[in-house]
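A single protein chain has been omitted; all remaining protein chains appear in their positions.
Then we have subunit A:
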Amino acid sequence: MLVGPALLGLAFLVLPLAGLLVRAPWATLPARLAEPQVLEALRLSLLSATVATAGCLLLGVPLAWLLARVEFPGRRLVRALVTVPLVLPPVVGGVALLLVLGRRGLVGEWLAATFGVTLPFTTAGVIVAEAFVAMPFLVISVEGALRGADQRYEEAAATLGASRWTVFRRVTLPMIMPGVIAGAVLCWARALGEFGATITFAGNFPGTTRTMPLAVYLALETEPEAAIVLSLVLLAVSVVILASLRDRWVSTP
């Protein structure tokens, strides 16, 4: 009863990937991979996704803690707001970022006037766009882990005189580590594949803002084969990294 739909679901997810592999121009693959633009886009993608994930960890873990451990009015509303980037079409997210952080944006205008910093069309802009779209994955995952963790350990630590920060660092964080890593992995994968918010907010220029998904989209306009090659590279890199991370860190108990 369950196996049939399960296999159908698996086929639905795997067949498109098989299609990519079947139609890949294997003969010209090595030559296409050696092109400097490919390596440039791949380097930029890996760098920006990693920095974006680091930023999400710094801000997202405390946010998840706030949602899971602190009672305050409007908490349900805040939790709903945190998930907005999940449902917002990324292109709309990119426009929203422009309206706030763009050169004439609410905050961006002040940033430009005070510090001479403009985010659009820079690698920093790519990181901001990716973090905006990917952070909810981390927050939801970490909040889930916090809710599942036994609070009595934290209470015991607190009664023994540990400060809030010490409790969080020495008791809570080690307990929820698998959830944090799983969230970071999801967050990284989402950032790596990010397209809409990136091209809308950060634009598209080789070397500074053209990440792999952007390169794939543009290649599709003229050279579908090149697009398939680029997709394969992205696919291979993410599968290798995710598979190795899962085995080492995210072992299910």
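Convention: contacts are C-beta pairs under 8 Å (C-beta built on N, C-alpha and C of every residue); 3 or more make two chains touch, one makes a residue touch a chain; residues count from 1.
We adopt the following convention: contacts and distances are computed from a predicted model.
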Among "Dihydroorotase", "Molybdate-binding protein", "Urea ABC transporter permease subunit UrtC" or "Phosphonate C-P lyase system protein PhnH", the UniProt name of the subunit that does not appear here: "Molybdate-binding protein"
Residue in contact with the excluded chain [from A:L44, A:L146 or A:I199]: A:I199
Touching the absent chain when the full complex is considered, from A:L47, A:L66 or A:L218: A:L218
Interface with the undisplayed chain - residues on subunit A: 1, 4-5, 8, 95, 98-99, 102-104, 120-121, 199-200, 203-205, 209-210, 214, 217-219, 221-222, 224
